[in-house]
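Scroll down for the structure; my scribbles are underneath it.
In this view, the complex is presented without one of its protein chains, the others remaining in place.
First chain written, first letter: the chains are A, B and C, and each begins at residue 1.
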């Protein structure tokens, strides 16, 4: 094992997959010499050359479209959007092309591509550079959506995503990039659509993904002395969901809090809540809570920016309130 | 009162609002002489001229963007996408511009525009021309989303949408266009964010919108003789939701089935279910069910196309099952 | 690969196949035999077929909502095309796709996208793979005049140009995007002009003259194949039929214009050329027409007798395993 950052973990996953399979290529804005907007692809152009690490013009739509066509032809393109907010410019190619071509060709054609999206707020970048839009993608059959919560997860999940034969949206939280964690020396992957119980517990189930997992873990640790024993599930893959792990945990604890940074209304938490309300209803001891982003654009002002997404204190309070019921 | 079709009701709403307010203009592909892809804007160009009914090139992105700019400047543009599937090409202008400008200008600038979207399957138009993508828009603070279920609703809601000072996504189900209903002779509007109980009932609450409301009503009528007395709620506005009407009904009946044609995972039904599971949990007598579109692209084959969205029989079966519990 | 008589006859046969197929589809729609909608390419047979005749094994094309002519042009099986129109399991998309999404990867048709401009990125990506792998193949990306007003057009041509990809953008300018005449949708005499924005070479061809299209596309394809970077071809043609099934009134154009183009029918013109240059006698042409008609009738029977896809498989192809 070694300690590396989330950013490095992603960089390593890319490098190792590119070494393993010459069909893996990278495309995106400033991913070459510049190293990527968040320095995730640093030095890869030196290792693999500019025919495998390709700077694109500011043309998100065709970058996505080109990835679709290359993937249909047998390559395994991994593309980067500079901010997940610009997925708005790629939607047609993702939703109407990438997600549907396997189906429309009755299984003949695969579209093995990965779109890497830096997600989330906390950097003061304002309303157009801070959104968490992953819920849209989870509403699109044919797409897979992955969101790792730490370096180990990031590396293993990205490798699995690259090897997957479907279009995968790979979300990365910007605030996680500099955070470090242990990662094995040897090659490993983490299967998609398999959630992870990061902390066992009996009092209530917290379901989260990405950066929120870290916050839930801290909250859980801080609540332990108070006799609240929280089970924390890291979803890892948001679509298609690992229903079994979720439902089993809920059946055990009977209490659920779902946590994410994305806007509450219509977020991934809604789907998870609905899933539970349909399939584990009789096990529930309390209302299902969602602690999620406020229904507002992300404000620039720092205090407001922090206030509009769940912080550890919000999560703790919600858990305590729920246990008091 | 008079009998007109959903298509005519929308046409009348447009004509009346254009007569009332010269700031109302229309833009879209083939909306002029051609009368619109679904003939909704028929003859409006003859009445109002081509400076108010403007054919656009096949350029969805700038059509949306142009509407944003015109709306910021004081016009009230109503634009049409030929199929809601092409909203994929407008997402940036809707989400990153239209929805955020009022907020980013601290309330100084309004964006009073309407985007009309023909939604849904049943016409054999295939996977890229049959989707129901309204859930995406409900995940965007700053946008409003409306989906009328009959001619009366269509006319009153569209007029309200045009008079609203926010960007409104106005969904129209293609299969409703030729269906007729009673509409008052005189001017009227239906307030946004106000749901409508179309049928009172005590056994269970069905929550639906658009074409699905019609299906629920038939199901409810057919189940009445069996002693199942269904309350049918037409959401009308999907975002922001009328929480009160939903919660009150659920508190009364204790049973909920949510019906929509959009893909189940991450659909509007998830949000409604989550809302109820959080705020009316203790009133529930049964799991919250969602009867929704299958998690697949819409297939061309007619039998499959019908099978992949809820039909009256599916709704009835679900209600009967729920009542047997 | 010059234009041998044999090839001309093959091209002619495919153009006739496309025409008769589409006339048949039109009738079947009118009789309510088919579900959904369709966009016919009647009048555009030279534009759709001739470029395909210049291709070799491993080359690819991408098509649009108006794709039947191209499907026939690239040599797809009419039985499977018709079966797809009927939504049958034996169709090219197994019944999942329908008229707008005909695909046959092996035959070279990567995908037909019903989103205007939807094929542009795909075509660029396919060309990228060919260049990356050092293959001698090329892509022809078919689009309409209307599609050249989409943002994707701009981005795709620019990317293809700066990356020097082996791709030909073949624009079938048929005068209209639904009801919008090309001259109203852009402030330009020739769409070809747009290639200059990308530093891309371009030519204009008479889109109703199969021989010319073949020859000019052939040399364009050759130069692209040799690595000189992408090319742009504007093929000036005309849509004889309505835009789609629902385009009945056609108030946006007049009979005079239609008559003018009816007289320029690409099939008639190719027949005249073949007769004049002794490539075929009129009996042979008749024979071809008869044979094609027989084949199509067989194909309709095949389609009708094919099975519906099994409902059980409705979700089978959402994800690759």
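Quick note on the criterion: a contact is a pair of C-beta atoms (placed from the backbone, for glycine too) under 8 Å apart; a residue touches a chain by one contact, two chains touch by 3 or more.
It should be emphasised that the depicted structure is a prediction, and the values quoted were computed from it without experimental measurement.
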Neighbouring shown chains of the undisplayed chain, as defined at the top: A, B, C
Option from C:5, C:30 or C:197 whose C-beta touches the chain left out: C:197
Residue among B:41, B:149, B:166 or B:203 that touches the chain left out of view: B:166
Contact partner of the left-out chain, one of B:72, B:230 or B:263: B:72
Contact residue for the chain not shown (choose from B:57, B:181 or B:297): B:57
Residue numbers in chain B that touch the chain omitted from display: 25, 51, 54, 56-57, 59, 61-75, 77, 92-93, 96-97, 101-112, 141-142, 144, 165-166, 240
Missing-chain contacts mapped onto chain A: 29-30, 32-34, 37, 55, 57-62, 85-86, 88-89, 123-129, 294-297, 299-304, 307-308
Residue ranges of chain C at the interface with the undisplayed chain: 149-155, 158, 161-162, 184-188, 193-194, 196-200
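Methods note: only the chains that are shown with their structure count from here on.
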Reference chain A; chain at largest CA-centroid distance: C
Computed distance of Cα centres, chain C from chain A, in Å: 40
Computed distance of Cα centres, chain C from chain B, in Å: 36
Distance from chain B to chain A - Cα centre to Cα centre, in angstrom: 30
Set of chain C residues in contact with two or more other chains: 93, 95-97, 101, 113, 115, 118, 151, 318
Shared interface positions of chain A, touching two or more other chains: 92, 96, 103-104, 141-142, 240
